[in-house]
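A protein chain is absent from this complex, but the other protein chains hold their places.
The chains carry the letters A, B and C, assigned in the order they are written, with residues numbered from 1 in each.
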Amino acid sequence: MKMHQWTLLVISAFLSILMGLAPAFAQTAPTSAGPVDPKLIEDLVAANRILAAEGILDGWGHVSVRHPKNPNRYLMSRNLAAELVTIADIMEYDLDSVPVDGRGRDLYSERFIHGEILKARPDVNAVIHTHAPPLIPFTVTKVALRPMYHRAAFVAQGIPVFEIREGFGMTDMLIRNQAHGQSLAKVLSDKPAALMRGHGAIVVAPSLPRLVGRSVFLVKNATLQQQALALGGPINYLDAEEARLIEAREGYGLGRAWEAWKRKVEIK
Amino acid sequence: MKMHQWTLLVISAFLSILMGLAPAFAQTAPTSAGPVDPKLIEDLVAANRILAAEGILDGWGHVSVRHPKNPNRYLMSRNLAAELVTIADIMEYDLDSVPVDGRGRDLYSERFIHGEILKARPDVNAVIHTHAPPLIPFTVTKVALRPMYHRAAFVAQGIPVFEIREGFGMTDMLIRNQAHGQSLAKVLSDKPAALMRGHGAIVVAPSLPRLVGRSVFLVKNATLQQQALALGGPINYLDAEEARLIEAREGYGLGRAWEAWKRKVEIK
Amino acid sequence: MKMHQWTLLVISAFLSILMGLAPAFAQTAPTSAGPVDPKLIEDLVAANRILAAEGILDGWGHVSVRHPKNPNRYLMSRNLAAELVTIADIMEYDLDSVPVDGRGRDLYSERFIHGEILKARPDVNAVIHTHAPPLIPFTVTKVALRPMYHRAAFVAQGIPVFEIREGFGMTDMLIRNQAHGQSLAKVLSDKPAALMRGHGAIVVAPSLPRLVGRSVFLVKNATLQQQALALGGPINYLDAEEARLIEAREGYGLGRAWEAWKRKVEIK
Partner (left out) sequence: MKMHQWTLLVISAFLSILMGLAPAFAQTAPTSAGPVDPKLIEDLVAANRILAAEGILDGWGHVSVRHPKNPNRYLMSRNLAAELVTIADIMEYDLDSVPVDGRGRDLYSERFIHGEILKARPDVNAVIHTHAPPLIPFTVTKVALRPMYHRAAFVAQGIPVFEIREGFGMTDMLIRNQAHGQSLAKVLSDKPAALMRGHGAIVVAPSLPRLVGRSVFLVKNATLQQQALALGGPINYLDAEEARLIEAREGYGLGRAWEAWKRKVEIK
């Protein structure tokens, strides 16, 4: 072994240690971005419960929101079924998905979805991971989701499909680490949602009400597209320009539905 | 420029000003047609809540009824999800969809649907705008709705499809003004309902109970027709004469169902 | 006009008067078969409410049971949506569907279904008329209902389709009189159920629990057959001998389900 080989070995060993320690430090170290307006926490709890009531979050899915005071922090429940989430279950994480104040609480094993997407997408403030059944058939066939109606206009931007086999071969399908999360974020690119083959989907949005709306309408769009395809083509999908004009509407008219959705769930 | 050209210019300018002012006046000016039997208001609230419970009105749809004392006025909620509408939310509008007593309340942006249809159809006293999911596939394919069973006999009159692109090109799909509303009313013509491509539908009727019945059965008909088509043809649809005889029944037998529907919802 | 023509005219006029008077007498005249075990009335109310909860009776369907003391009388609600029926609403009818004690109460216009089937089928003690949606597609296509699974074994006996056009041409589709009812009973023949084209179905059984079971499983069978046909054939239906052995079981094992169904509804 020559000298420069030794050098490389030492450097790479040193880097390995650093890389190994980094998460360790991170896991103990992230500082809080400070208290959050209780209304945002309430909205996050509401989003959990609305999406559970709508059949979009089952025992396993999760939803997060970016910390309003620090773009490098996000808020999400401890490991809990969405319908059971309360204000006390909301935790703060850094973008490596390390909790600020873990206190030994159990965490979502797929929390890296949230951290890595929030890293890659400064325009995004809210993220959901769902296994909504009507989406699954579109994750395993070659039929692309296309925009059926005005409420699902964002579908016109294209909904890519993430195939975990491409980067990682055979796995247990979960987004178990930052590398998985980064790969998913790369497939998502600048789109509003991505399907995950044989697994589910992620949806992103600039706000929680918008995220809930997108989630509900993405799932409805899948059902409607399935039905329209069964009726037989050709299908007159939304035009890209129609979709753009709809998405450009200020507020998108979601206030009214958000009010009705919140009224139906218990926030505590 | 000749004299008569000047004259034309002056006249058209004058007309433009009048047309411009008309809405302005209208927005401050329409007079009330006076108090309404509280039972009608209760029925309008009930219709909102029944149609929400039946999945026909979501966070955005709306339902109106013509004022019984003045055919140029109608009643409809302020901008609110149907399931949340109460007696206090009902407002009076003229047929240009200007509120009699706005008091700064937020209005449905698509209220012009109601005003313009009530203008064009003196036989109609109740109007709904819905995004009921089973209808959407029929708005984007070439399969026409046809009457599957006696409850949906009115479908035999023909359910046209409104394509907003034809009159207005690329839009955000909403019926945002009187011109949109008039165009929709023209496609509706003398029919009991019209689909709206990639958006939803409108249904009209001589009374609120009849409107609720038509809305429920239009949506069921869509689901049943989808299933029958999947079983394979030919389909033995209602005959036009059967449909005519059913529609001609006095009261249409709706009293019994209306009583049951109302019992299930809260009116306050 | 010759003498024998006059004779015919007089005879036919006399017969017309008799036929006209008969119902008039009947409507005032049938005597009660006497009080009924309150448990049977409770079961009839329960059947109404169970079938409404299962989506089989909507605002219009109805269910009857034969009077246990007199096979020429039956019990059924006054004109009321099934989910609203209470003990006080149950009335007694003769087999011409004339109420024993009308007291001006509104009656189901299609009550003749019950009277005429109970006349024609001494083995039947309970009858339902339903518009259950999953059945409708099978009433208008050429696909016959066939037995998908053990709970729907009775389907193996064959489910005929009643076409009102055959005997009566263009109508409003309702079973409005005894002639309609007799025609329907003839198509039903000795079968456990009959579909009605573009309208719904009737189901018959020796008891109320058996009727509720048959109604629930007929509707499930329709849904399952639709799905199996979509998966693609051939379909391995129940064998006629399997169906016979299942139907021959004493009590058919319905006690357990009847108990659970009753527990879920309110009887008052």
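Structure notes:
Operating definition for what follows: a contact is a pair of C-beta atoms (placed from the backbone, for glycine too) under 8 Å apart; a residue touches a chain by one contact, two chains touch by 3 or more.
Worth saying up front: this structure is predicted, and the values here are computed from it rather than measured.
Looking at the complete complex, one finds that the omitted chain is in touch with A, C.
Seen from chain A, the chain kept out of the figure touches residues 58-60, 79-81, 83-84, 109, 131, 133-134, 136-143, 165, 170-174, 197-200, 226, 229-230.
Contact between chain C and the unshown chain involves residues 147-151, 220, 223-224, 227-228, 230-239, 241-242, 245-246, 248-249, 253, 256-261, 263.
Keep this in mind: only the chains that are shown with their structure count from here on.
With centres taken as mean Cα positions, chain C sits 53 Å from chain A. Chain A and chain B have Cα centroids lying 38 Å from one another. Shared contact sites, meaning residues of chain A that touch two or more other chains, are absent.
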